[in-house]
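Excerpt of the complex: some chains, original placement.
Just so it is clear, A and B label the chains in written order, and each chain counts residues from 1 on its own.
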């Protein structure tokens, strides 16, 4: 049972804006990248038909920004499973900049995603229980980790 | 004194993802586009040296997603000023899809931005009072509008 995952990536030029810092919308792309890497670490793909063909649309996303990230900064994105329900998962993310003598926290974010099936005919999405094989590998992180 | 602004745009192909819908990170780009158009509607640019050289980094962003947006959907982004403080502004955003018999709300978001000066030497940002010329044109929306 896994409840956390850490991804490190380096800020790309195309992710910056004219203010010289990472455009805030990219923090949401970073969170999603960590979520997808978390799934791969469990042997799944977020976009899969195995064990079942489900999708994970986002129903909520938020981020608090404390310090900017700049080109070529090394950023650690730590994912914690905040909540696991029958049909949904909620994650917390802590962003730290690693290229300092001591890492500094630059942002915190959240994502809430719902497990859905898509009807082939019209693309309509219906929420469904998380497939047992996936649910069996994910658990909410201990309260003390989430409170840190 | 202005407290709201409405922008309509059409979903572009490059804003969709393999799920066939607008990637959620683009809702944050849409909010920012509405914010910048709001500033232009007041005779300012968000990135200006007139009346003073200030910037507006985001300190908080969030979005709740109810329905997907698809390619070529016409989307209305309604900005409401939720809060005006000495050094910061908070906005609410209501997204509606217009290409239906009756428009449907697809998402709601928030942005909180802080007015800063950037030191030429090292790029460090310090929060400052919103320039009087700008502050004099913006007010918080009435409570009944925000509650809707």
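Everything that follows uses one rule, which is that a residue touches a chain if its C-beta (ideal position, glycine included) is under 8 Å from a C-beta of that chain, and two chains touch if they have at least 3 such contacts.
Since we're looking at a predicted model, the values are computed, not measured.
Undergrad: Once every copy is counted, not just the 2 shown, what does the total come to?
TA: 4
By definition in this document, only the chains that are shown with their structure count from here on.
Undergrad: In their complex, what parts of subunit A are in touch with subunit B?
TA: 18-21, 24-26, 28-29, 32, 47, 55, 57-66, 68, 123, 125
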